[in-house]
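So that we are looking at the same thing, I have put the structure below in C-alpha cells.
Here the complex is missing a single protein chain, while all its other protein chains stay put.
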Amino acid sequence: MLIFNHSRPGRRTAAHLAPEVPIDLPAGLLRDGDPPLPQVSELQVVRHYTRLSQKNFSIDTHFYPLGSCTMKYNPKVCGQLALLPGFQTRHPERPARFSQGFLACLCELQGMLAEITGMKEVALSPMAGAQGELAGMLMFRAYHHARDDRERREVLVPDAAHGTNPASAVMAGFQVREIPTDRHGDVDLDALRRAVGPHTAGIMLTNPSTLGVFERHIAEINGIVHAAGGLSYYDGANLNAILGRVRPGEMGFDVMHLNLHKTFATPHGGGGPGAGPVAAGERLAPFLPVPMVGRGESGYDWLVERHRPQSIGRLTTWAGNAAVLLRAYVYLRILGAEGLGRVADHAVLNANYLLAALKERGFTPAFPDRRATHEFLITLKPELEQTGVNARDFAKRLLDYGFHAPTTYFPLLVPECFLIEPTETESREELDAFAEAMHLIRREAQHNPEKLHTAPHKLPVRRVDEVRAAREPDLAWRPR
Amino acid sequence: MLIFNHSRPGRRTAAHLAPEVPIDLPAGLLRDGDPPLPQVSELQVVRHYTRLSQKNFSIDTHFYPLGSCTMKYNPKVCGQLALLPGFQTRHPERPARFSQGFLACLCELQGMLAEITGMKEVALSPMAGAQGELAGMLMFRAYHHARDDRERREVLVPDAAHGTNPASAVMAGFQVREIPTDRHGDVDLDALRRAVGPHTAGIMLTNPSTLGVFERHIAEINGIVHAAGGLSYYDGANLNAILGRVRPGEMGFDVMHLNLHKTFATPHGGGGPGAGPVAAGERLAPFLPVPMVGRGESGYDWLVERHRPQSIGRLTTWAGNAAVLLRAYVYLRILGAEGLGRVADHAVLNANYLLAALKERGFTPAFPDRRATHEFLITLKPELEQTGVNARDFAKRLLDYGFHAPTTYFPLLVPECFLIEPTETESREELDAFAEAMHLIRREAQHNPEKLHTAPHKLPVRRVDEVRAAREPDLAWRPR
Amino acid sequence: MLARIGVASIDELFDEIPAGLRSDRPLQLPPAMNEAAVSRLMLERSLGDTPLLCFAGGGAYEHHVPATVWELAGRGEFYTAYTPYQAEASQGTMQVIYEYQSMMCQLLAMEVSNASLYDGATALAEAILMAVRANRRSRSRRVLLPRNIHPVYRQVARTLVTAQELELVEVPFDPATGLLDPQTVAAMAGEECAAVVIPQPDYFGGIEPVDELVRAVAPSGALVVGLVNPLAMALLRPPGQWGGAEGVDIACGEAQSLGLPLSSGGPYLGFLCCRERHVRQMPGRLVGRTVDDEGQPAFALTLQAREQHIRRSRATSNICTNQGLMMTAATIHMALMGGAGLRRAAAASHRATVELVEALTSLPGVEPLFDRLFFHETVLRLPLPPARVLEALEGHGILGGIDLSRAYPELGDALLVCATELRTGEDIESYRCALGRVLEQAA
Partner (left out) sequence: MLARIGVASIDELFDEIPAGLRSDRPLQLPPAMNEAAVSRLMLERSLGDTPLLCFAGGGAYEHHVPATVWELAGRGEFYTAYTPYQAEASQGTMQVIYEYQSMMCQLLAMEVSNASLYDGATALAEAILMAVRANRRSRSRRVLLPRNIHPVYRQVARTLVTAQELELVEVPFDPATGLLDPQTVAAMAGEECAAVVIPQPDYFGGIEPVDELVRAVAPSGALVVGLVNPLAMALLRPPGQWGGAEGVDIACGEAQSLGLPLSSGGPYLGFLCCRERHVRQMPGRLVGRTVDDEGQPAFALTLQAREQHIRRSRATSNICTNQGLMMTAATIHMALMGGAGLRRAAAASHRATVELVEALTSLPGVEPLFDRLFFHETVLRLPLPPARVLEALEGHGILGGIDLSRAYPELGDALLVCATELRTGEDIESYRCALGRVLEQAA
C-alpha cells in the first residue's frame, strides 16, 4: 500500500500548517490548487514509514557482509553529536568568525586525514567517493595542463575496479584503458608496461583491490606509471583494511579519496549521503578543490579560490556534506591512533577467520593462495555445477536465514562469486553462525534445490521480478 | 536469546568506560569484581534491542483499540520539545530563579488543567493516575480530619471501577464498599442511598464509566453523597470523552485526577511513565500535594509546605514526572480550546461509528440502548455459545490480522466482553478494516474454531503459557 | 460516518449527558499554535536560563548517558506500546523487563526484582509497606527510618504509609560521622519493630557500616530494607551480601543514575528487589519466562494476583502505570556499560569527589563536616550561610551543591557537594576559584 492510497481529500494535520495569508501574486503565476501530494494524518505517516522501515535489513538488525561496502556498525554517538543544534541550525553563509567551533572540527579533520593517508593536504568537500574520484581526475588533468602537457588523455584502470573509477575518468574527459589482473589477483605488470606512454595521464588503483587482496606490486606500478610521466590515484574506499599499516602517500600515490561513509562512521543511509574527501601529496595538493579550511591569526577561515589559485574549483555549493564530516571527526577523536589500528586489525582478522571457517566447510576461495584483507572472494561454481544452485539462489536463501547476502557477481572476473566483508564490528559468534548457514544452505541445495531457486521464503516479498521492472517501467504513482 | 547469552568475558566498548582510577576505599567495602552484567559490544546491544522492539505491537505500527487505555497517537513534537537540552539537563535542585522557563510551563499547565476540569487549583506532581487517586483519597482523609470528623472510614466505589480505585482507597487507610451498577450501566442509586452514612468519607466515580457510557445520575450521586457529609472524587482517566463538553468541577465533584499519559500526549512507554495531576475545587484545594508552582513579584516560584500548610505533603521527590508535564503543556498549546474540543468529538464519533459498524455485522453491544462515549463494550457470549470460540480466542486471532486486541474480560460485569476504544486519531479506513476483521474471524469461528483456539499464528510466539509462568516462576536469569 | 451511526450531528452523540451537567461556556485556553511556533516558544523557554556547571547531587546525578541508550529506548515500538497485557503482541517489552529484572538482581545480588516503581521515594515507601506485610509474624507496625536518608524520601514515606497506621521511627546519626551507629540501631530494633531501613550511601554520601548494621538488626527479627544507589553498588558491596551471604530482605531506591537524564527531576525509576520468599508481597509488575504452545521460550506477566487489576482492594499496592520506558533505558544502559563500565563510572565519580573535597577544603574556612569515607558526595562546612554562597556561585555559572541548613539545622552552615565522572579537573578548579572569590568578597 502506497502512502498515496491512504490519502483522503482534505485530511491534514493543522499543526503543520503555516497560517493562511493573502497572496499578492497574479493568478497566472500560481499553480492550480495544491500540489496533489498525499493527504494523510501524522499517525498515518508514522505508521506507514515505521512499517516500511521494518521491511529493511540493516546493520541495526542484521549481519550485512556486503563486500566492497564496509557495512560496519558506527557508534550512535557520532550521529548524535554531528546533529547538535548548534551545528544543525548553522546557515552555510554564516561568516567564519562566527563559526569557529565548526571550522575547528573541519580543520582538525583535514589534518587527521592527511596523517592517516600520508598525504600533504586534504580537501573535504566531495560528497561521495565518486565525486572524490572525479576531483582526483580533474586534478590529473589540471596538473598536466599546468605543465602544458595536453596529450595525456588516457587513464589506466584495472579490470577489477569499481564501476565509478572508469565512469569518473570519463567524466573528467579522459579515455579509459583497462589493465588485466593476473591469476594471483595482482595487476598484470607486463600489460601495464605495454599500456603506458606519453598519452598516459595516470592510473587509478584500488587497494586492497575488489578481489579482496592486497596489491603486491604497488611499488612497481607507481614506478612504471611515474616513469611514463603519469600520475597515480589511490581509490581509498577500502581504507578499513590498511589503517595504521600503510599510508598511500608513503607508498608513492599522488592523490586519493576516502569514503567517510565506509571507514569513518557514516552509515549508508539506504543509499547515502556520504563524503569522499580527497587527499593529495606535494605535486597535486595545489589543485585540490575549494573550499578548504585554514588557520590564521584571527582564527579558522575558509580557503577559497583567491587563496588557492590553482584549485580545480568547486564541486559543491558549500563545504560538502558537513554533518558527515562532523561524524568522522567525532569517530576519530573517540578512536585515536590505537583505536584506528584496532579497526584494521579486527577487520582483517574477522575476514580471515570467516574465510577459514568457510574453507573448513568446503567452500572455494577465489584466490586460495592469498590472504584475505578486510574482505575475500569465494566462488560457488562448484556448487552450481554440482547442484544447479547459483550464487543468486544462495544469496536469496541467506536472507531467509537472517543474513544479508554478500556482494554477488562482482567483480566480474570471478564466476558465481561472493565478495564477503564481515567488518571489524561483528562478533565471532555471528561469523560462526554465517558459516553454518552457508553450510546448511549447501545441504539444502543438494537435497532440495527447488527451495533455493524460489528463495527467499520468509521475507516481506518473494523473489522480485526485476526483468518486468525494466521491461515495463512503472516509475511513479499517478492519480487515476 | 537473552542479552546475557551474547555475553563473552572481557567484551566491552572502550568509549563507554571512564578512565580507570585508583580507589582509596578499603577492600572490605568493595564488591568482589565487576557486577556480572552482560559483556557485549555496542552493536550487539543495538541489534538485540532493535529486534526486540520489532516484536511489539505499538501505536506507531498497529491499530490498538485497547479500551480504558486511550491508546491514541501523540504528536512527536511533544516529546521532542519536552526533551530539549535545556530541560533535559536541568538538575531538580536548580533554584527557581534560574528555572523560570521551566516553571512558566508548569504554572501555565496548572492553569490550563484547572480550566479544563473546572476546578480551582491543580497539583501536577502525582506520577500516575493511581498516585493521583491516592492523593485524592489522602485529601478526603485530611479534609475530614481537619474538621475533626474521624469516623468516616469508608469509601464507596462502583463495581465497574478500575482496580486502582479500591486499591488507592485502601492505601489511604479507608475501607471500600462496592456499589452495584444497574442494568443500563449507571450507578444503582438505591444501593447508593442505602450505603451512605456518617461513616462515608466519599465516593470515587469514573466517568465515562468503564462500561463505556456516560453516567447519567451524576447530579443525584453527588447530591446523595454530599448530603451524607461525604466528598466526591472524579476518576478523570477517561477525560478524552468529555473535553469541552462537561467539567467535573462544574458537575459538583470535589477532587479528581487526570491521566496525562492518556489524554495529554504521553504515549504509554510500554508501561509508563505517566502523570496523574490532581485538581480540586474550593473545599479540597488547600489539601493538594506540594510542590505546586506560583507566580509572585519576582517571577515563578515553588509553593511548598510553608506556603500551603494544609497540604497532604509530598508524593514525589521533586516536581513529579517533569518531562511528561512538559509534553502535556506542548500538546495543549498546539491544540487550544478548539482542538481539544475536536479531540472529544472525534473520539466519540469514532467509537460510535465502530460500534455501528460492528452492530451492522451482527455483534452484540453490552448496552444496546446506550450511546457509546469514547469507548464501548460488546459481548461475544453469543459467539461463544454458537461456536465455542471465546473472547480470548477472538483477541488472539485479531493479532494475526494486524490489530491489537481490545481490552478483554474487563469490566468483570459483562461476560466475554471486549472494551473497544478506537480513539480520535484513527482513520475511518482503519475502523472499517477492524470491523471487517472481526467479521472474518467470526466466519472462521464457524468453520474452523480450532484455528482460533490456537491463535495467534503469525506472531513471534504462539500462545503463551501463562499458567506455567505463574506455577514455576522464572523471574530472573542466573549465571550457571 | 454520522449517517452510518444514524445521527445528524456530532453534538447528538453527546445527547446522554444531562442538560444540567453540560458546560455553559467554552474553554478559555490560549489560542492554538502550530508546531513551528510552539517549537520556538519552548526553545526560548529552555534556553532562557543560563546553564550551570553541576555539583549538586542529593538523589539526582549528572552522569554520562551513551547516545545509544535513548536512540533505542526512543524507538516508537517501545514507547508507544502499552503495558504488555497481551503477551503475544508484547514480547519485545516483556523480554526487556525480564532482562531488567535479571540485571537488577545481578547488580544488587538479590533474587527477585519487579518491573519498576515511580521513583526512589515511593520505592522506599512501598518497600516499608511490603516489609511490614512480609513480617506479619512480628505483628509490629513500627519501622526504623534513619535521619540520614533523603529528607524528602522520609516525607514521602510518611505521606504514603502513615494512613495505613504504620509508625516511622527516626534513627539518629552520629554527629561526628554522619553515619548510623550499629549499637543505637540494635537497641532501637530491639524494641518491637517490623523493619529497619539502611541506606548505602546515606544522604550525606557517607559509606555506612552496612555489615555491622545488618548484624545489629538480626537478633530483633526485623526485616532489613536496603536503600541504595545502584550505581554505587557496582563498586561497593551490594545489599544481597551485606552482613553475610544472606544480605537484606528488600533492596530499593532510585535508578536515575542508570542512564536517565536529570530532566528536572523526572521521570525517574524506582526499583524494588527482594528475596524469593517475599515475592508474594511484592508490589508492581513481574515478568516471568515461560513457553508458548510450541514449547518455544516466551515471556508473560506473572503472579498477577498481587496486583490491583486482579486483587483490587486487597492488592499489594495501587500501582498500575509505572516507569516502563525508564526501565527500558536503564536496561539498555546496563547492557552497554557492562559491569566494568558501571564500576568505572562509580569509581571515577568517587575519585572526582575526593579531588573536589581536596580542592574546596584548601580554601580558608571550608572543611569536611564528617570524618568518614564517602562515595560521590559529602558535606562541607562553610564559613557563611550556604544559601548566600550558592547564590553567589550561580553568578559564576556554578550550581554549587545543596544547602542542608533547612533540612538539618543541627549541622550549621552545611553544604552537600557532589562530583560525578563528568567533572573534570578543570571543572573542579573553576569551582575552587569561584568559591574562593565568593568567600573573599564576603570577608
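Going in written order, the chains are labelled A, B and C, and every chain counts its residues from 1.
Rule of thumb we're sticking to: a contact is a pair of C-beta atoms (placed from the backbone, for glycine too) under 8 Å apart; a residue touches a chain by one contact, two chains touch by 3 or more.
This is a predicted model, so every value here is computed, not measured.
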* Asked: Which chains here touch the chain that is missing from view?
  -> A, B, C
* Residue touching the undisplayed chain, where the options are A:211, A:258 or A:312 -> A:312
* Where the complex has a chain not shown, which of A:143, A:214 or A:233 is the residue touching it? -> A:214
* Contact footprint on chain B, counting only the chain that is left out -> 14-19, 46, 50, 75-77, 79-81
* For chain C, residues in touch with the removed chain -> 35-36, 39-40, 64, 66-67, 71, 74-76, 421-422
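Please note the rule applied: only the chains that are shown with their structure count from here on.
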* Structure fact -> Most remote chain w.r.t. Chain C, using mean C-alpha positions, is A
* Centre-to-centre distance between chain C and chain A (centres being mean Cα positions), rounded to whole Å -> 46
* With chain centres defined as C-alpha means, what is the inter-centre distance between chain B and chain C in Å? -> 22
* **Numbers and ranges of chain A residues touching at least 2 other chains** => 14-15, 46, 50, 75-77
* To do: Would you pick out the residues of chain C that each touch at least 2 other chains?
  => 32, 34-35, 66, 68, 76-77
